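Apart from one protein chain that is not included, each protein chain of the complex appears where it belongs.
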Amino acid sequence: MRKLILEPGWDESHEWKICVYYEDTDAGGVVYYANYLKFMERARTEWLRSLGVSQHEMALQQARGFIVADLSMKYRAPAQLDDALTIQTTITQARQASLHFAQRVLRNQDVLAEGRIRVGCVEVGSFRPAPLPESLYQQIIQLQQRQ
Amino acid sequence: MRKLILEPGWDESHEWKICVYYEDTDAGGVVYYANYLKFMERARTEWLRSLGVSQHEMALQQARGFIVADLSMKYRAPAQLDDALTIQTTITQARQASLHFAQRVLRNQDVLAEGRIRVGCVEVGSFRPAPLPESLYQQIIQLQQRQ
Amino acid sequence: MRKLILEPGWDESHEWKICVYYEDTDAGGVVYYANYLKFMERARTEWLRSLGVSQHEMALQQARGFIVADLSMKYRAPAQLDDALTIQTTITQARQASLHFAQRVLRNQDVLAEGRIRVGCVEVGSFRPAPLPESLYQQIIQLQQRQ
Partner (left out) sequence: MRKLILEPGWDESHEWKICVYYEDTDAGGVVYYANYLKFMERARTEWLRSLGVSQHEMALQQARGFIVADLSMKYRAPAQLDDALTIQTTITQARQASLHFAQRVLRNQDVLAEGRIRVGCVEVGSFRPAPLPESLYQQIIQLQQRQ
């Protein structure tokens, strides 16, 4: 049976705005390639926060954390100092112990970079796979049904 | 003649809010000490932007840039993941080719870190000292007289 | 016609050793996921240097630079503070204006992370695709024939 991977629905995606500072750029005059991953994690964090979840509290109170399992990135055009960027984040698959995200980095209407990221939920300390906190999992399922 | 160094006036200072993400922290569980300098530069950039100045345009159009000449930092208490921080920025001295800033990093009313930074204006490429763009210099002088 | 993608030959790969410092870790107690891309770029830089190429000189003298076009990463196990890591780098495909790398991050014999990176050669400034400097291209072709 072929696994159906839906194209991400960008219209419904979470959006987070950031600005490019000197710290983000390199001597090539553009944003350093690893720093897009920072932008994308900020956006995933804010997406979680929009669902009422603080990762700091989740670690302290539920001993759960997230860890990136794999990812792929396409870089289409470079971002520059002072650019105002929008990071779009959408869930493409939710499982009990992992989440699949699609994310894009845009400057106005131009897609500068896009990525697919699979994040696993783990026990703090041991890094063993662990189910997502139940209330978060339910929220995400409901979110997906609405889309 | 003793040189008069005025205590910075925090009431009038520029404020910029940031959030602490995983990228900012280290294995000690707190914000890595060098990253406060990133936060402070973001705030100086936004202070400049509030005066209508984009460093990217300033480099392209006027071949002027800023470079940090010296700084001092005091770290009072550590910031942690998910903290909402405010960066206060105020000018303590303005000269034709350099600016002295005092900056503080706060969580609510607590001062977590404070710094003094001297920034020189330089010619792009050669890094030779150069006067501030005249309109920026005039704006800063007027700003100081109002305080 | 199916495109043949050879498995990378790790035995012949370039190796570069690095150490994990506080700056590389995050509050989860392990290396932050974006920082593996820094390690891997350091290793690609040292691989180039082992061929006699300095990217700084290449930019100044030949107006050529490299830019990452796409990449994929698998994270297998986390690296921690003070870990001694080895980065293995091997070329899987060389074209006139792009290079495909396979890279691995190891602690002793354990593969902690692995990635595939496609790097394009571009004109400095315009970021338009440009052929690799001829002498570098010839060196890489010879390197591949020896493997």
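In this document, chain identifiers A, B and C correspond to the written order of the chains, with residue numbering beginning at 1 in each.
By definition in this document, a residue touches a chain if its C-beta (ideal position, glycine included) is under 8 Å from a C-beta of that chain, and two chains touch if they have at least 3 such contacts.
It should be emphasised that the depicted structure is a prediction, and the values quoted were computed from it without experimental measurement.
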{"item": "Hidden-chain contact residue, picked from the options A:Ala27, A:Ala63, A:Ala84 or A:Ile141", "value": "A:Ala27"}
{"item": "Contact with the hidden chain (one of C:Asp26, C:Glu41 or C:Glu114)", "value": "C:Glu41"}
{"item": "Contacts of subunit C with the absent chain, listed as residue ranges", "value": "19, 21-23, 38, 41-42, 45, 54-57, 59, 80-82"}
{"item": "Residues belonging to subunit B that touch the chain removed from view", "value": "27-30, 33-35, 37-38, 41, 56, 65, 67-75, 77-78, 124-125, 127"}
{"item": "Touching residues on subunit A - with respect to the absent chain", "value": "22-23, 25-30, 32, 34, 80-81"}
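The criterion applied here is as follows: only the chains that are shown with their structure count from here on.
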{"item": "Homomeric contact subunit A-subunit B: same or different residue positions, threshold half", "value": "same"}
{"item": "Busiest interface, counted in C-beta pairs", "value": "A-C"}
{"item": "Angle (degrees, nearest 5) of the CA superposition of subunit B onto subunit C", "value": "180"}
{"item": "Intercentroid distance (Cα basis), subunit C paired with subunit A, Å", "value": "24"}
{"item": "Approximate Å spacing (C-alpha centroids) for the pair subunit B, subunit C", "value": "35"}
{"item": "Centre-to-centre distance between subunit B and subunit A (centres being mean Cα positions), rounded to whole Å", "value": "30"}
{"item": "Where subunit B touches two or more other chains at once, by residue number", "value": "22-23, 80-81"}
